[in-house]
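Note that one protein chain is taken out, while the other chains of the complex remain in position.
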């Protein structure tokens, strides 16, 4: 080794989500990163721990009528209505590009019925590019499916069961925060075989256009995301990490390495960057840089030392 | 009438919370306005629709250890732990001053058991200064009582029943947002005889001090308030106003007349100003001014025209 | 299509009227990649509130790296941006979206209110293609003199004759710019470019169709990302499907959009 020009220290940022090994704990949250290609000229996609794509359903969905988004204090509401190209076109048009990135690709799926979840999982099982499936049981935007699966432990377990049965890869279940006790749902899906849980999805909210005396969103309700929800997300991640044995992935208002590290202290093994991608398209890479620098500055042997390292007096 | 100097128009801002008539729909939220006297040199207390005082328990409470508050994005977390002087000292030391203001005084109460709620209501029934009771079944800060009463429809109804039985004045039940379906609780307390519901109390959240690797609050969890939670509050007020016949009082992130008017469009008969009192101690009076100006500018015959006037296409 | 997130320095701040501001940035990468009709997303403050970037049409851009936006103060974000000082830095994302299709045939550019913004860059590029031989006109409309006059000189420099209408008649012809358009004698191969308030664009779509003229409009919608990632900026197309303003637009064929009157 050249002592005058030592190679820069390589922080050990590796984490495991069940059987899935990641180079670092930073993922992009579903629905906030398109199909990744949108960001290719703005950041280095290969630096990511994993990429989670926009939620995919069995059939294409047109989504909700506009307006679909509105800003709120330190946050935004969205009612995209799960617009997506459907699993078939996703596999044909999007997966080949994603497969070439050399980064684990996690496919977020949603369905209106248990059968749909099963069928979409079967279709994805044929692809070798998919590293894991994230099951959205929590999206508040469509009337059928979403809300019901995510707020009832039995239904949540049922969905988990069928996806797990058909999936060739690890299954992450994404939890809704719009429940009285999120640990009940987390325990139910863990018992049903989930390899990990991710949380939180958006809080159900609403905005009003005073001038027009109408809801600001055509859908009336929308999902609240961004820094505004971070305290709720952090609380739920902490509660769930204490209640289940499987890895927890923290989501909600994460903008910086500091935010990400707080979620890891609370018990998250990995994190997802959502709304921050809109504000700073390089946000996820910045978080990777930041936690690497932290590991070096603090002299940690690995980022894994941070997971659940919160001290309670 | 002097045509050259017409008296300025007096907007009709009166609203009724069940049997209680208010000069205007603006109240101060419990725990954010002390016992009102703190604000006397900073605003005109007599302009308020009603004053709601810090939550009172049967016995004095010391509250939680510090730190009790921490800021978050567009909001704050508090874990005051319901520190209060207890009903006896409240009646002796605080009520006389409040009684002299000529503004309806609403006492926010809390208890660890049904018996405590009953007893404190009996004590307050002796006072002629109390215009209404607001029952806090939702405070997330103490282990006993709070959470359980507010998240279970049967318990919520039971508390409402005993308070209603003993109260000499209208009873408002204050709902927690930390539930899967807030309309279930609202309907339960309405059936149990509540004269009105108010919502939302704080969302349960958490913050972490990365440097110390500890929770930022000694209590670990705290209640999230401020502009950050407004979309959630607005959504729940809209849902509850559609589900019950009794008046709904909107709370959550209200800082301006525009915010207040949005809650009224969503179905609120009145509103409460909370965290905004800390940022601008005159906030509640500013809201009274602002909605008065709005009624005049829009040529409304009364502010009551706004209640639930949201148009859904 | 390469996009950049650039820290750009404000080199000039012009208050063109009480509400309307023009900012000039040094933004080498974005300016040199920009095409007329494209837009940028700008962070208006350093904090978390307002959270989202704000979209602005590219008002002017040069290969040397000068980028301009021209905007009206309508809310918190634009107020913060208007308060910026020369020498300050802002984060700009761009160039974004699909711009105007340029043509060598005759053209008619119609800008109303703040819809004037993208027309200057467009007129400049179209003028350059035509050097000397100008077949076209620029129509500018505003509520009042101050919404148009400060920009007149810049438009005249592009070589196109400029016609003006104001609602209050304080400058140019009294009335809507669409009225001028209706009286113009335009060749059948004339391309119409339009940006302005919704009702104006809706009228221009109808007027152009009646005259069998190809009309391109630059439309708006609420946006979060500006780059196709959120799917928030949808608008309803004529066939009932949703298009995304940041990706499929902001410039569309007027024929392809659904208009409400």
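Descriptive notes on the structure:
Letters A, B and C name the chains as they come in the text, with residue numbers starting at 1 for each one.
The definition used in the following text is that a residue touches a chain if its C-beta (ideal position, glycine included) is under 8 Å from a C-beta of that chain, and two chains touch if they have at least 3 such contacts.
Because the structure is a prediction, the values reported are computed rather than measured.
Interchain touches from the omitted chain, evaluated on the whole complex, reach A, B, C. Check C:37, C:50, C:127 or C:159 against the missing chain and you find that the one touching it is C:50. Summary of contacts with the chain left out: across C:13, C:76 or C:238, the touching residue is C:76. Among B:154, B:279 or B:293, the one in contact with the hidden chain is B:279.
Of B:11, B:31, B:215 or B:267, it is B:31 that touches the chain left out of the display. Of the residues in chain C, those that touch the hidden partner chain are 45, 47-50, 76. Listed for chain B, the residues touching the missing chain in the whole complex are 31-34, 38-39, 41-42, 54, 62-63, 65-71, 73-76, 78, 80, 83, 226-227, 255, 275, 277-282. Seen from chain A, the chain kept out of the figure touches residues 73-74, 227.
One rule holds for everything that comes next: only the chains that are shown with their structure count from here on.
Chain-to-chain contact here is organised exhaustively, every possible pair of chains being in touch. Each chain gets a centre from its C-alpha atoms; the one nearest the centre of all protein C-alpha atoms is A. Taking each chain's centre as the mean of its CA atoms, B is the chain most distant from chain C.
Remark: chain A and chain B have CA centroids separated by 35 Å (rounded to whole angstrom). Shown for chain C are the residues that touch two or more other chains, namely 48-49.
Multi-chain contact residues of chain A, defined as those touching 2 or more other chains: 73-75, 226-227.
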